[in-house]
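Only a single protein chain was left out; the remaining protein chains are all shown in position.
Letters are used for the chains, namely A and B, taken in the order the chains are written, and counting of residues starts over at 1 for each.
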Amino acid sequence: MAQIELRSLTKSYKTGKVLKGVSLVAEQGEIVCVFGPSGVGKTVLLRLIAGVEELDAGAIFLEGRDVTDAPPETRGVGIAFQNFALFPHMTAFDNIGSALTAHGASASIIKAKVEKVAALLKITHVLSHLPRALSNGQKQRTALARALAADPKIVLLDDPLRNVDAKLRYEMRLELPSLLRASGATVLYVTQDYKEAMAIGDRIAVLVDGRFEQIAAPPAIYRGPASVSVARLFGDPSINLIPIKPKATKDGAVCEIGGATVSLAEIHAATPGRSLLLGLRPESLNVSDQQAPDSFPVEVMAVTPLNEKTVLLLRTHDGQEIFASEAGVENETRQPGPAFARFDATRALVFDEASGARIEGRA
Amino acid sequence: MEHTSPFERIIRGVLIAAVLLFFLFPILWIFLMSFQTNEQVLRIPPSLFFSPTTINYTSLVTGKLQTAAGSLDLAFMRNLGNSVLLSSVSVALALVLGVPAAYAFARFKFPLSEDIAFTLLSFRFAPPLLVLLPLSLYFQAIGLDDTYIGLIWVYQLIALPLILWIVRGYFEDISPDIEYAYRIAGHSWLQTFTRIAIPLARPGIAAAGLLAFIFCWNNFVFALILASADKQPVTVGALAFVTASGIQYGQIAAAIVLSVTPTLALALFAQRYLVEGLSLGAVKG
Partner (left out) sequence: MTDIAVPARRRRVQLLPYLLSLPALLVCIGILVPFVTAAYYSLLRFRLNMPAMKGFIWFGNYQAFLTDSEFWNTVRVSLLYTALTVGVELVLGLGIAMLLQKQTRLNNLVSILLLLPLMTAPALAALMWKLMTNPNFGVLSYLVQLMGVHDFKWASSPNSALFTVVLVDVWVYTPFIMILLLAGLRSLPKQPFEAAALDGVPRRFVFFRITLPMLTPYIITASLFRLLDSIQQFDIIYPMTQGGPGNTLLVFQVRAYLEFYQYTNVGRSTALLMILWAITYALSNLFIKQWLKLRERARGLA
């Protein structure tokens, strides 16, 4: 049975329509990351599910029950807000216990449950503190503990790592998946960091322009984004998009980049002259001093060694700037100047320029 | 940052002393006067040094004044009791009515909400007699004339706008997410209101309540028009007292001291919130 089922949710504000028909089915124990650029309505979606905002149209089913019109206190979800939203006048213990007091649990049960979840999140030593005496990291763990304390079947997490420092965020990214899986709950996890989404989610639901543009497992989304907009959201530096028009030759499909002729996957021979976007991930570009078959000439404009990779800024002969990245920073011979770039035609992504949809053309 | 010359410091000191003298001397003088017999009061030149007597206070408290002409009844303690009753019940009622309304205006944007809130605010600025004079005729007609209930009702004009607008600001300062978090955890709206919203707005509610109490206590014109002698608070009662007792200056001073002490004490207690309250939340102290 689906734990969370959203049917064509729409929601608009005075400023415009935020959600234009969002549908999703999440199974028991699954972690679904709702990912998208900021301001796209991810938080609104969580608020609709939690019942603190009213939807315009659509239906929400939680644990198989239609809760579209149910008040928030009857929905039985656990939630952690981005700004933590701890109760300032209650200790961390009472904050965490608040979900249990609502259902009239006895003091000893509350104590046991709070202490259990506090131990999991390593905040046992600050349980008697008021929120203002907690560090940001402790606040964030308290908020998470509060969301999980009552063993809810459904947990909603609104960018819980947004307001914590980089080190803690890194640690939590490693800890959270096992923690959430241990709880057995179905989790909707909102984030605007694609790496976080890929590290934590069983599936990622990409929210673009008021709809889920794609819902799939992380590697599938990275390797096969449904559209240009999804492809753009994953990867750093983001994907290079080069406008091309394929031609059919006797050797198969080709196109022209910066004056050079480059082979494409066979399928594009069928639609010569169609305006396409060639999507090249920076790491799939191979830059070399030597000309080779299917390479195109570029100018290396800048070389930026980052910690685990080197990013190259290239310019093609028709003036387009693209990024390439190479593993490691050891290649100190890399200098600005003329070079040749090559890519594996079977791994290149090709999109229809007009609709933005990806054309299945890979090997 | 500021370098002050000794000369400037002396000038500042003198000015501050002058300001304190002007604003505090009247209170001090009346306070001293309240411990003097009529003979001491009438002494020329007036003196700061005298042997204090508590006769004025004892005669106010016992309600009996022994004069050469015989025993005189004083109703002043009754006025003091009226002030306590009217002010505290009015504020209690205004809190019961005003705090939920303040919450509604802070949390919900419902049709007409702003219009209603501003109408309530405008009561603070309308000429009180405009309402009071016709109201006195109505009260006579429906029997609310000269009753505590009628007075307490009218006192809402003072207390409600104050409580509404100050407490509203405090409710608006609470992040809605905090309340949502409590509701999602399984608590009803009412539980959230009483266990989250009210405790978090408590400083504002306390400040508004104290201020409303002070303003109710200090009000003069409402009771002047709507209350007869046995329902009058101290502000009106003291005036009647002056007319009735004529030359009992020591008692008048003692009556004034008793009448202003509660508000002055409360003001010192609440001074942290006074700026905010006096400006109806427009200026934070």
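The definition used in the following text is that a residue touches a chain if its C-beta (ideal position, glycine included) is under 8 Å from a C-beta of that chain, and two chains touch if they have at least 3 such contacts.
All of these numbers come straight from a predicted model, not from anything done at the bench.
Engineer: Please identify which residue in B:61, B:77, B:92 or B:131 touches the non-displayed chain.
Structural biologist: Considering all chains, including the one not shown, the answer is B:131.
Engineer: Pick out the residues on chain B that sit against the missing chain.
Structural biologist: 1-2, 12, 15-16, 19-20, 22-24, 26-27, 29-30, 33, 41-46, 96-98, 100-101, 103-105, 107-108, 110, 113, 116, 118-123, 125-135, 137-138, 153-154, 156-157, 160, 164, 169, 172-173, 189, 214, 217-221, 224, 234-236, 238-239, 242, 249, 252-253, 256, 259-260, 263-264, 266-268, 271, 274-275, 278-285
Definition applied: only the chains that are shown with their structure count from here on.
Engineer: With chain centres taken as the means of their Cα atoms, state the distance from chain A to chain B in Å.
Structural biologist: So the centre of chain A lies 59 Å away from the centre of chain B.
Engineer: Would you mind writing out the residues of chain A in touch with chain B in their complex?
Structural biologist: The contact residues of chain A facing chain B are 47, 50-52, 71-79, 81, 83, 85-89, 98-99, 102-103, 146, 150.
Engineer: In the complex, go through chain B and note every residue touching chain A.
Structural biologist: 175-178, 180-189, 191, 196, 199-200
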